[in-house]
Each structure stands twice: as C-alpha cells, then as structure tokens.
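The next block holds one structure in the form of structure tokens; read it before the comments.
Every protein chain but one is kept in place in this view of the complex.
Moving on, here comes subunit A:
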Amino acid sequence: MIVNVWYSVNGERLGTYMGHTGAVWCVDADWDTKHVLTGSADNSCRLWDCETGKQLALLKTNSAVRTCGFDFGGNIIMFSTDKQMGYQCFVSFFDLRDPSQIDNNEPYMKIPCNDSKITSAVWGPLGECIIAGHESGELNQYSAKSGEVLVNVKEHSRQINDIQLSRDMTMFVTASKDNTAKLFDSTTLEHQKTFRTERPVNSAALSPNYDHVVLGGGQEAMDVTTTSTRIGKFEARFFHLAFEEEFGRVKGHFGPINSVAFHPDGKSYSSGGEDGYVRIHYFDPQYFEFEFEA
C-alpha cells in the first residue's frame, strides 16, 4: 500500500509515498523524475512530488487502477481501470498543463474498452499513442489524440501480463500467461520474436545495451497443490533477442516472479516476487563475455 524508493546499491530505503489504502498495481515516473504516478486497487490514481513525497493530486475512479504512465514529454498522464464492480474498463487521459482537468477529475479523453479488459499498457514513442495488452491476449495501439484503435494484433493466446519498451522505445516485449514472451515493433506492432518457457510469464524486460531479454514468472500458486520451487520454476530466464535461445537462469525466488527490470546501465537487474522479496543481481564478468557461436 506504500510506494517506496530504495538505493539499488545496498537496499537502503530513501523514502516513501504514503496515502494509498489498497494494493498498488502500477508506478511510473516522468523523464526528469519530477513527478511520480501511482495507481491502486483503492480506486484512485495519485500524482506525487518525486523528491518530497508530497501528494499533488488524487484522481478517484470507479474501479481499481491497473496501469498508468507519463508520456514522453511528461505532460500527459494516462491510466486504465479494471472491469470490476459493474464498471467497464476505461483508459483516461489528463493533460497536466491544464490544471482544471485534474481539479475537476475530468480527463480530456476516456476510451471505453468493452471487449476484453486492459491488463498492461505503456505509452508509445513520442507520446502519440498507447500500446495496451488485453486479457484476451490482444494488443491494441490507441491514438492518444482521438482514442481510435490504430493497430490491433493477436499473437498471444492468453492474458498479457506486462509490456516493457526498449530503451530507445522502438520495440517492446510482452509477457503472457500463455508461457511466452514476444518482441514487437512499437510503431507497426509487427511481431518479431518469441521466447518460449513452460510457465506463465509475468514480466519481461529488455537489456539497455545487449541483445538480451529477461523473463520472470512461474507456476501460479493457485494452480498447483504442492508448489515446490522446482515445480514452480520461479527463475529469471535470459534469452538472446535474435536467436530466441535461452542462455542463462537465475534461481532464488520461492514464489512466482511478478516483475523484472534491468538497471539503466545494464550491469544488474532486479526482480520482485510473490514471496515478498525484491532481489537485485549484478552480472558476473562471464555474462558480458558470453557470445553465441554464429
């Protein structure tokens, strides 16, 4: 219920953003880390001052906020709400440059999403569109200006749990319950690569400086009666982007991994698990030396 900021060097806590009264599903910071945006199951989306932790705005919603994000310039925020308690799934857009939108809780645009709820979403490059993954496994690109669907593809057969962009935002990787992660082009949503595992994938991240992708997931606790860590396969798995081949695994979590992220310098990565731990792993020298024979 509390969003925290930590030092990745030693795991020391730097500060908190206090206020949410339900599980926080999503966090984003704008490019110059002035603001932080959080969405929660307490039916609110909140804007914070990044440095002081002060709550700047509270946007009430009818259902849980599943995804949120700042656009490229940090001026527009979007968040999506769950299909829940008789309410439909919506994506709302606010322009921070117009304070009345926040004050009156009146988004400049609200896209209804009737068919299948949004389970993950990010801004596309340059803030012209958002890319949303759905419960059905579909991917949609919505225009941030008109709200219309620009591109629709369905490459996954089950829910898309996570979408993360590459550093240059030209491509992104999806993580799906169908046991795969896939690489797409951000502009065309053209499918590029598939990374296969034997377990639902909850999160996938692209390395900022290598052709590597890391996948986190594992058997859902509710799906097996005796989830030993061996059956669950709660491992972070590293694949080569071009060859789609796995080259490394990191064990450690004793529950499914919910999210993975690379350090912006690409020298370490961190994973958060259902077991309540966030683990930060630094790569050994072999990681940087390793190359496929090609």
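In the analysis below, a residue touches a chain if its C-beta (ideal position, glycine included) is under 8 Å from a C-beta of that chain, and two chains touch if they have at least 3 such contacts; residues count from 1.
We adopt the following convention: contacts and distances are computed from a predicted model.
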| item | value |
| --- | --- |
| The complex's invisible chain, by UniProt name, from "Queuine tRNA-ribosyltransferase catalytic subunit 1", "DSBA-like thioredoxin domain-containing protein", "DNA-directed RNA polymerases i and iii subunit rpac2" or "Eukaryotic translation initiation factor 3 subunit B" | "Eukaryotic translation initiation factor 3 subunit B" |
| Option from A:Ile2, A:Ala23 or A:Leu126 whose C-beta touches the chain left out | A:Leu126 |
| For subunit A, residues in touch with the removed chain | 7, 9-10, 12, 31-32, 72-74, 125-127, 168-171, 185, 187, 192-193, 198, 208, 211, 219, 224, 229-231, 241-244, 250-252, 264-265, 292-294 |
